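Removed: one protein chain of the complex. Kept in place: all other protein chains.
Going by the order they are written in, the chains are A and B; count residues from 1 in each one.
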Amino acid sequence: MTDAIVIGAGVNGLVTAAYLARAGRKVTVLEARTHQERASEIGWIPPRVFRDLDLVRHGLTVTPPDPWISAPLPAGGRLELWQDLSKSVESIRRVSPKDAERWPRFTERMAKLARLLETLYLAPPPDLHSTRVSELLRLAGFGWRARRAGKETIVDLLRILPMSVQELLDDWFEHDTLKAILGAGGVSHICEGPRSGGTAFVLLHHHVGSPRGVFRRAAWKGVGAFEEAARARGVTVKRGAEVRAIVVKDGRAAGVALASGETLPASVVASSADTARTLLGLVEASWLDPEFVRAVQHIKTRGVTARVKLTLAKAPDFERLLVAPTLEYLERAYDDAKYGRVSSRPCIEARAEGSTVHADVQYVPHTLREGAWDDPRRNALGDLVVKLLGDAVPGLAPRVTAREVLTPKDLDARFGFPGGHLYHGELTLDQILFMRPVPACAHYVTPVEGLYLCGAATHPGGGILGASGFNAARAMLGGTR
Amino acid sequence: MLKETPFHPRTAPLCVSHAWRRWAGYVVASSYELSHEREYHAIRSSAALLDVTPLYKYLISGPDAARLLDRVVTRDVMKTRVGQVLYTTWCDAHGKVVDDGTVSRLDERLFRMTAADPNLRWLHENAVGLDVKIEDVSARTAALALQGPSSRAILERATGADLSGLKYFRVTRANLGGIPVTISRTGYTGDLGYEVWLDAGQALPVWDALIEAGTPYGITPTGILALDVARIEAGLMLLEVDYFSAHHALIERQKSSPFELNLGWTVNLEKGPYVGKRALAEEAARGPAWRFVGLEVEWESLAGLYAEVGLAPRLPAVAWRASVPVYSGSAQVGYATSGCWSPLLKKYLALAHLEGAHGAAGTSLEMEVTVEHHRKRARARVVKTPFFDPERKRA
Partner (left out) sequence: MKYDAIVIGGGHNGLVNAAYLARAGKKVLVLERRERVGGAAVTEEVFPGFKFSVFSYVVSLLRPEIIRDLDLPGHGLHILPLESTITPLPNGDYLGQWGDHDQNRRELYRHSPRDAEAYDDYGREMHFMAKAVQPILGMVPPDPTSLAPSDLLGLLRLSRHFRNLGREQFHALYKLMTMSSADFLDEWFENDALKATKSASGIIGTFLGPRSPGTAYVLLHHYMGEIDGVFRAWGFAKGGTGAVSEAIAAAARRFGAQIRTGASVASVSVKGNRATGVVLEHGEEIEAGVVVSGIDPRQTFINLVGEKHLPDDFTAAIKRYKFRGSSGKVNLALSELPDFTCLPGVGPHLRGAISISPSLDYVERAYDDAKYGAFSRRPYMDVVIPSMIDPGMAPPGKHVMSCFVQYAPFDVQGGWDDRKREAFGDAVVDTLAEFAPNLKRAILHRQVLTPADIERVTGLSEGNIFQGELALHQLFFLRPAASFAKYRTPLRGLYQCGAGTHPGGGIMGASGRLAAVEILKDGA
C-alpha cells in the first residue's frame, strides 16, 4: 500500500519522493521510460538538497567549468572568463581596459541580486495575498533583507528585473564579445531576444547559486544518484509504468490508472510532468473550471533550443564555447524564431565532455511555419552547427565522426518537454514566482485535492535541480520541515 | 447596421407603428399595431405569432454532445430522452448564473441549445477533451413562437399532424406547408404554446403557411411589448432586466445564483461534476441570501395615492423594466425589476428580488410608486409565481 505516488522519475520527481519518504511516507515513483536518460546535465543543485539527500555518497559529482566560457574574438584568439575573478579581469583587460575596470563592480551587484533571489528559490513563491502571519513575516523579511543590501540593490531589483539584457549590458560594457557572452545567458531557453524585457532576469536566474562573476552553470555526472538517494530512503521506483490517467473521486485524487490497465490507489499524487500534460492530459476536464483550463492552455512553452551531440575523433580544445559574436547576432537569431524559422545564424553554446560535444542551439522552433521537421531539415541544421563550430574552432569539422540532432519537437517526443521546452514553461516575467505555472498552482497544489505538481513547471523553475521537488514535498507535508 | 430577421419582408409592412427595437443585434417589432393591447389579448384569447429569431441557438452533436451540455448546465442532460426539452440555467465556477435557456434533445447525439446571450465561447471552453461539434446556428435558424389557446389547432391545420401527443416541454419534427421544421411545446408566455424552428431560407413560406392556417383562428402577429406583459404574468425572468449575467457583472452584487432567482429546482446536485456544482452545493446547504418573487400591488393602496392628487390610478399598460425599491417598514428590503398591469387578471403585478425572509409568500410589503413627481409607497403582497397558470398550458 502506497501513501503517495510520484509521476516521473526526473530529478524533481525523485527529490519529492525522497523527501516524502524521509518524512515517513511510503512512496512509489512511476516512470514511463524503461531506462534512465538525462536530457540535461547542467544546473545548480541547492546545497540543502545536496546535503539532505547525501548525493555525493550516491555518486554525484559536480564539475564547475574553468574557464566557464570561451568565445572567439573577431581578431583571433578567444575571450575566456574564469572562476577566479581577477583572472577574468585580466582576460577582459586584454580586449577592453574600460570593461575590465567595470567587471568587479558589475559582478558584485549581480551577485547581490542573485543572492537575494536565492532566498526566494528554496521556498514557495511569495504570496502577497496571504493572511497567514508566517507568510507576511517572510515577505517583510525579504523586504528587510533587500533594504539591508543597500539602496542601490533595491533600485537594481526594481530596475533590472524587468529590463532587457541588452540595455543592462549597454549601460555597463562596450566590448561586443563580452556582452554577447552575458547576453546569451539572458536569452537561454526563452523565446526572446536580448532586447526583450525580462531577459536581465533570466541572466540573473541562471546566475543564482553560482560564484560571483560566473554566469554559466556547472555540469554534473552521476545521473543515477537521485534515484539511489530515493531508493535508499525506501522509495519504490517502477520503470516502464506509464500513467494513463489520474483517478479522481468526488474532486479528490484517489490514485492512478496505468496504461497497462492496472490501477494504483493512493491518497496523494504528485506529478513532475508538465502542467498541461498532468491537468489536461491525465485528469478528466470536468473536474476543472473552464477559466483554469484556459490558463493552463496558455502557458507559454515555446521551446527554442535544439540539442546537437557531436562525437569527435579527438577531444576539442575548449570546455565551454559560445558562438555568438554580438548582441545583434543574438537579436537577429531571435528574429528568425519570431517568424517560425530556424535562425539562419544560430547561437551555439557548446560543452565538451571528453571527445563528445553537446551543443545547445538557439533558435530552433518546435513547429516550423513552413514545412515540418524531417530528416533533411534536421541534417541541414546539423550541417549548419558543424559549419559554425568549425569556423570558430579550426579543424573541428573534419573530426566529427557522429552526430545526433534533437529539435524541440524531438525533445518533446522523447523527454516529454512540452513544446520542447526543458523547463516545462518559459521563464518570462509573467511565468515566474507566484504566476508559475498558473497562479492557482503556484503553491504546488491543483484544483483536485491531493494532486500536486512537483516538476520544473513550478517555482523556481528550470535550471535549479530539485528545488521544485523540494518545495513541492514541503507543501505536501503541510509546510513542515 | 442592425440585422433584419428572415421574416422582415413580412413583418416590416405590418409594423404600422414603426415601433422597432433592438434584440441581439436585430431589429424586431415592439408592436405591429399602434398599441400592443390587441396583440397581448391574442396571446391569451386566440393565438399570437412572434418572431423570436434573435435567440441564440447552438447545435451540439457528436459522441460527447450530452456530456458537454451536462458539464455546462445545472440540470441532468445525460438522463434526457430524445424529444425532451429542458429549461435550465448555467453558471460560472462560483455558482452564479451566466444565462438561462433551453436544451432540446433532437436525437441521440444531437442537441439544440437556446440562450439569450451568445455562448459559443463558453461552450468551446467547456469542451476540452470531448469529441463534440459545436455549431452556432443562430443566423441559419429562424424561429417563430405561436402562443395562445388556439395555437395547437392552428399548428395541426398547418402541419396536417396530430399534435395532441406533443406534451409540455417536448419537441418533435413536422412538416409545415411542405417545409421540414421542428416544433417544441415551449414558450415565454406561460400559456399553451409552441415554438417552430426552421431553416432561415424557408422563413417566408412558413410564415405564410401559418398565417393562412391561422387566420380563421385570429392569428395575430405580436411584438415584444405584448410578450413582456405575458411573461410577467407567467413569472418568467428576463436577462439584463431581472438578473445580470455573471459574465457581464462588474461587481459581486450584480450576480445571482439560481437559488436567488427562484430556479433552485433547476439545480441538480446528484449528477456528475459540472461548472459551479461545488459552490451551488454550498449555497444549497446554507440557503440563498435573496429570493425572486411575485408582488401584487394592492389596488386600494395604489388608488389612494392617486386620489390624493385628484387622479385616477396610472396603470402601466406597457410593462416597465427598471429598478423600483421595495420596503418593509422603513427599510428597503429589495427591489422590483419588472412590472405591469395585467389586463387579464386585473392586477398590478411585479417581479422582485427580496432579501432573506422577506420573500415568504403572503408577506406584506410596500413598493415605490412615483405619483406626480413624488415618491410614494403602495402596499404589495408577496405571491407565488406564476400569477397566471392555466391548465391548458400543460394539457
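Just so it is clear, a contact is a pair of C-beta atoms (placed from the backbone, for glycine too) under 8 Å apart; a residue touches a chain by one contact, two chains touch by 3 or more.
Only a predicted model underlies this, so the values are computations on that prediction, with no experimental measurement involved.
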Query - Hidden partner chain, touching residue among A:89, A:160 or A:204 - result: A:160
Report summary line: Of the candidates B:79, B:121 or B:392, the residue in contact with the absent chain is B:121
Query - Of A:55, A:111, A:435 or A:465, the residue in touch with the unshown chain - result: A:435
Query - Identified contact with the non-displayed chain, of B:109, B:157, B:247 or B:379 - result: B:247
Query raised in the report: Hey, which chain B residues sit against the chain that's not shown?
Result: 1-3, 22, 24-25, 118-121, 124, 136, 247-248, 250
Report task. In the full complex, which bits of chain A touch the chain not displayed? Write them out. Result -> 128-129, 147, 151, 154-155, 158-160, 162-163, 167, 171, 192, 195-198, 294, 298, 300, 328, 331, 335, 338-339, 428-430, 434-435, 439
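The criterion applied here is as follows: only the chains that are shown with their structure count from here on.
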Report summary line: Chain-centre distance (mean CA atoms) for chain A and chain B, in whole Å, is 56
Query raised in the report: What residues of chain B sit close enough to touch chain A in their complex?
Result: 67, 71, 93, 122, 125-126, 128-130, 272-275, 278
Query - For the chain A and chain B complex, residues of the former touching the latter - result: 251, 280, 284-287, 289-294, 297
